[in-house]
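With one protein chain held back, the other chains of the complex are shown just where they sit.
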Amino acid sequence: MKFGVLMFPGSNCEHDAYHAIRKVLRQPAEFIWHQSTDLRDCQAIIVPGGFSYGDYLRTGAIARFSPVMGAVRRFADRGGLVLGICNGFQILLESGLLPGAMLRNRGLKYVCRQVSIRVENARIPFTGLAREGDVWNIPIGHMEGNYTLDADAFRWLERNRQVVFRYCNPDGEITAEANPNGSVANVAGICNPRGNVLGMMPHPERASEPLLGSEDGVRLFQSMIQSRSQA
Amino acid sequence: MRARVYVSLKKSVLDPQGKTIHHSLENIGFQQITEVRQGKFFEIDFAPELTREEVRAEVEKIAKDVLTNPVIEEFSYRIE
Partner (left out) sequence: MQANLSITADVLEQHNLTQAEYDRILSILGRCPNLTELGIFSVMWSEHCSYKSSKLQLKRLPTQGPQVLQGPGENAGIIDIGDGYAVAFKIESHNHPSFVEPYQGAATGVGGILRDIFTMGARPIAAMNSLRFGPPDQPRNRRIMEGVVAGIAGYGNCFGVPTVGGEVVFEGCYSQNPLVNAFALGLFRKDRIFYGKAAGIGNPVIYVGAKTGRDGIHGATMASAEFDEASESKRPNVQVGDPFLEKLLLEACLEAMKTGAVVGIQDMGAAGLTCSTCEMGGRADTGIEIDLAKVPQREEGMTPYEIMLSESQERMLLVAERGREEEIFRIFRKWEIDAVAIGEVTGDGMLRILERGRKVAEIPNRVLTDEAPLYRRPVAAPARTSPPPPPPGPLSMDWGGLLECFLASPNLSSREWVYRQYDHMVRTNTVQVPGADAAVVRVKNTRKALAMSLDGNGRYCRQDPRVGAQLAVAESCRNLVCAGARPLAATNCLNMGNPEKPEIMWQMTQVVEGMGEACRALGTPVTGGNVSLYNETLGEGIDPTPVIGMVGLIEPLSRLRGSWFVREGHRIVLLGPLVGRPTGYSSAVRHNLSRLQPSRENGADVYTGWVSRLPCPPLDLDLEVRVQRTCREGIEKGLILSAHDCSDGGLVVALAEMGFSRFGAGTLGADILLPSAEEVGEALFAEYPSRILVTVEEENLAALEDIAGLQGVPVTPLGWVVPDVLSVRRSGSVVLERSVVSLEKIWRNCLGGLFADPL
């Protein structure tokens, strides 16, 4: 499966995602410049982490105006797989591809550490190889990961099974201590109603080799690949 | 003509920075404060040939489409 990795000015995890896809998963991958509107026949798009446009104004707020995001929206509308990681998640929120918004972390500081997340929905293409309740260890690194949405909309989101990952303790329990940023109901990742667009704050590409301390991120990428080989 | 745009979090949204500043102000002795909200402030200068109404229309659009995220933020502005 061919992956496209978007590059915005200020992206800085694009090489990490590219490395995981090419060297770990042995799949073709290509960088796509933010000015481009051609997604080069990619079957999945990764909106990588980093500080697009320096995170100036608001995280992800300027990147959404890039020409490439129009193409990504059309791609998603046709059912293409779109994965937003960290800043990529923030861009998808700003673009309206996913509901909600990000606030500054509850502790007001940037947080970089390993966290545990629980798979809440294993029926989408990103988690097909997992079982609901599985605990993955995947690092986070962000200043604005405090996901918020008004109560009604959030109930709707939960009812729709759009909460894909929640921060949990190593035993898989959803606790206040396990929430690193104050995110509503420990949300770490959500998808659109159709399940083909996923945004998540943890970095699966940083958990893709044993040397890095965890390989759990690989299961996410493998799920994506498998979902398309079955289709 | 200059527009001054103020962007802040909606009342219904928790403002972690404002809350922390409030708490800290109390700690250093400012006890008479009931709330602190923090936000952003923009100064936008427009070409002189625009009319006030044109500037108003532009500012509204910029504030709505770019400067704020309507999910969490609201804005107000002043033209001078």
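List of remarks:
Note that the chains take the letters A and B in the order they are written out, and that residue 1 is the start of every chain.
As a convention for this text, contacts are C-beta pairs under 8 Å (C-beta built on N, C-alpha and C of every residue); 3 or more make two chains touch, one makes a residue touch a chain.
If you're wondering where the values come from, they're calculated on a predicted model, not measured in any experiment.
Listed residues A:54, A:67, A:133 or A:193: the one in touch with the omitted chain is A:54.
Although one chain is not drawn, its touching partners on chain A can still be listed: residues 9-10, 12-13, 15-16, 19-20, 23, 49-51, 53-56, 108-114, 137, 139, 141, 143, 170, 203, 205-206, 208-209, 211-214.
Here is the rule we use: only the chains that are shown with their structure count from here on.
Between the CA-based centres of chain A and chain B the separation comes to 29 Å, rounded to the whole angstrom.
In the complex of the two chains, the chain A residues touching chain B come out as 57-58, 61, 65, 93-94, 99-101, 103-106, 108, 146, 148-150, 182. Residue ranges on chain B touching chain A, taken from their complex, read 9, 12-17, 20, 66-67, 69, 71-72.
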